[in-house]
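Scroll down for the structure; my scribbles are underneath it.
All protein chains of the complex are present and in place, except for one that has been dropped.
The block that comes next holds chain A.
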Amino acid sequence: MLDAPPRPLVEVTDLKMHFPIHTGVFRRHTGDVKAVDGVSFSILPGETLGLVGESGCGKSTVGRAMLRLYEPTAGRVVIDGDDVASLSPEALRKKRPTMQMVFQDPQASLNPRMTLARIIGEPLDEHTAWPKAKKLERVYELMDAVGLNRRFANRYPHEFSGGQRQRIGIARALALNPRFIVCDEPIAALDVSIQAQVVNLLEDLQEKLGLTYLFISHDLSMVRHIADRVAVMYLGRIAELSPRDALYARPLHPYAEALLSAVNEPDPVRAATRRRIILKGDVPSPANPPVGCNFCTRCPRVFGRCRVEKPPLQEVEPGRFVACHLFDNTAAGRTGASEVPEHNQQGVTQ
């Protein structure tokens, strides 16, 4: 009983986010962009799950659909005991303080006509009944926490640099003491010198406040720095979900292998011997994904079965989940995804 695994804070089960395509004179519904097509994972309290993939693979959509900034097409997103995907609008609003998001573009995501104090303090107006002085005290406290000078409280977002704006975005997200924060490429729009500051700030805050992160990024080295476990996405599905060190040392899924071979190696001796895997062709359209494995059109190790059958995400080594027929450790008779045991879909380290 002592080594029972802790209950995950976030459990995503078979999340699907399809955007309808309307075409023709009468704008009939003719298809769907399957931005996210059956994604399952879970995040333990205090853990950071990195979500990587090339642009357009649906990683930002996962983050937004999880917080119901989009209405998910299907699936369950249980955050701290409630299924966010099915809450009523009012209950969802009450739930919002638990789960927050740090956005990619710190300029566009802040209302240009609000001062810093109002941006950070607005959630408090909505979700607390505190007196004004207490709210202001909290705003100052948050500004201290993210390293913004208190004198800036009455300035507008455009008066700050990119890194400072991202700090405002983080302070805003922290205002209501969330337990779970989706960081949607929080450093993509920042200078490299500022990126490290913001990532370190996020790590410090995690340690101090016991936060749980979903860290979405295409910057593989940054994810390596911050994440405990990493999920690699390709075309709306998770290709591999593994502990960070294991993944970076020995990626299992051919796509993860190709992706990680692109990480720059600072050591010139090792860099000389680095073997890069160059994928050929383009990512298929998410409106019309391949019948079999989503990666079958570009996979260097493709074989017959890949083109007809989608591989389910299954645990191939302790804690390592891969969606690839190469690693199918089940009996040959085992086929469809429906037969995969439930705990394998969760992607939890057991």
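One rule holds for everything that comes next: contacts are C-beta pairs under 8 Å (C-beta built on N, C-alpha and C of every residue); 3 or more make two chains touch, one makes a residue touch a chain; residues count from 1.
The definition used in the following text is that contacts and distances are computed from a predicted model.
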{"item": "The complex's invisible chain, by UniProt name, from \"ABC transmembrane type-1 domain-containing protein\", \"Ubiquinone biosynthesis protein UbiV\", \"Biofilm regulation protein kinase SiaB\" or \"ABC transporter permease\"", "value": "\"ABC transporter permease\""}
{"item": "Given A:F19, A:Y140 or A:Y156, the one touching the chain that is not displayed", "value": "A:Y156"}
{"item": "Sole contact to the chain not displayed, among A:T48, A:T73, A:S109 or A:N294", "value": "A:S109"}
{"item": "Touch with the omitted chain, as defined above, among A:R93, A:K134, A:R150 or A:R301", "value": "A:R93"}
{"item": "Sole contact to the chain not displayed, among A:V62, A:M101, A:L148 or A:C296", "value": "A:M101"}
{"item": "Positions on chain A contacted by the hidden chain, ascending", "value": "64, 67, 69, 89, 93-97, 100-101, 103, 105, 108-113, 122-123, 126-127, 156, 158, 169, 172, 176"}
